[in-house]
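Everything on this sheet refers to the single structure shown next.
For this depiction, one protein chain was excluded, whereas all remaining protein chains were kept in their positions.
Right after this comes chain A.
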Amino acid sequence: MSTSVAMHMSDGLLNATTSMLFIGVAVVGLAVAASRARATLDDRTAPMAGLVAAFLFATQMINFPVLPGVSGHLLGGALAAILVGPWVGALCVSIVLVVQALVFADGGITALGANITNMALIGTAAGFLVALALRGIAQRGRVGLVSVAFIAAVVNTVLASLGFVVEFAMGGETSFPLGAVAATVVGVHGLIGIGEGVITALTVGAVAAVRPDLVYLLRGTQRPLELRTAEGVAA
């Protein structure tokens, strides 16, 4: 059973009432994200948002082994939040989930609301809040930034899986003991979080090394360009 909880929820895993409730939650959350994202999306960040979405899409197709018989894939909330910010990030993850459901039949259409709530809203928010809280460490240098990315990704994964537990408790199969489901889901996602953390840290580290101007978390920390001449520092 753990094979499935590591992937998107499919149709029929939650009952219709719960599915509709979380579609509502997702629509409201995305409307807020869209209104806030408009201010941050320009000619430079639009391709970044598109690339983050495409990157998440490609990496979500690759399942890495966690335990024998159990595999997980990247959720991507923390990666998106650190690179493009929480609002655009939530939209990126949601778009990935919608396209996967519509085109690649990965994750159910009616379960989209719950999937978006977990991975796009809870995941991105958790990843961003952790990164924001540790921003001082992240701005200190490469090691700091990479460690913050790792921690944010682990927290994002575990909190997103807790979202699933809540939804399952509200409208899932009652024949399953909830405690066992919660323990399995959270345990598996703790392990997935390590894989997620490694990928997030590698990606954020590489982008920050080459193009620190593209990392949302590092915005406003660049030192203004200094012109040094033979006489000293010019204005």
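Convention: contacts are C-beta pairs under 8 Å (C-beta built on N, C-alpha and C of every residue); 3 or more make two chains touch, one makes a residue touch a chain; residues count from 1.
Keep in mind that, in the parts below, contacts and distances are computed from a predicted model.
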Worksheet item: What is the protein name, per UniProt, of the chain that does not appear here: "TolB-like translocation protein signal peptide", "PadR family transcriptional regulator", "5'-Nucleotidase" or "Cobalt ECF transporter T component CbiQ"?
Response: "Cobalt ECF transporter T component CbiQ"
Worksheet item: Among A:Val28, A:Ala46 or A:Ala169, which residue is in contact with the omitted chain in the full complex?
Response: A:Ala46
Worksheet entry | Sole contact to the chain not displayed, among A:Phe57, A:Phe150 or A:Tyr216 | A:Phe57
Worksheet entry | chain A, residues in touch with the chain not shown (by the definition above) | 1, 3-4, 7, 10-13, 16, 19, 34, 37-38, 41, 43-44, 46-51, 53-55, 57-58, 61, 88, 91-92, 95-96, 98-99, 101-106, 108-110, 173-177, 198-199, 202-207, 209-211, 214
